[in-house]
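All protein chains but one are shown at their positions in the complex.
So, chain A:
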Amino acid sequence: MAHYEEVNVRGYEEFSHAVSERKGKDIFAYFSGDKDVQGKSWCPDCVKAEPVVRGEMTHLPEGSVFIYCQVGERAYWKDPSNDFKKTLKLSGVPTLLRYGTPQKLVEDECLKAELVRMMFTED
């Protein structure tokens, strides 16, 4: 049994809902472009980063939450007024962040296992 909770959401509303239901918890969120029926994302960096991020998940703090969030189709993402860009201030996918803190890894930073591990283990 994992020492963290994994939540899978799709879209901004589901994401906000998942966060509001877990107030007070240490929430890590990974944003990726939507996966197709074959399970492959339109975002090539997201495809590369996912195994790296998953590989470090054993380092997640006890009792924390890991939200895997599919942001939407490529067209939705490219629109600069989408909720993720406007409200969450995301600049790119993949993004790995610690909710409510300035700790964030963007795009190719997510491909570096040591940086992912640092985020999961940092105070």
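One rule holds in what follows: a residue touches a chain if its C-beta (ideal position, glycine included) is under 8 Å from a C-beta of that chain, and two chains touch if they have at least 3 such contacts; residues count from 1.
Simple rule for what comes next: contacts and distances are computed from a predicted model.
Selecting from "NADH-ubiquinone oxidoreductase chain 2", "S-type anion channel SLAH3-like", "Origin recognition complex subunit 4" or "thioredoxin-disulfide reductase (NADPH)", the unshown chain of this assembly corresponds to "thioredoxin-disulfide reductase (NADPH)" (UniProt protein name).
In the full complex, chain A touches the hidden chain at residues 101-105, 109, 112, 114-115, 118, 122.
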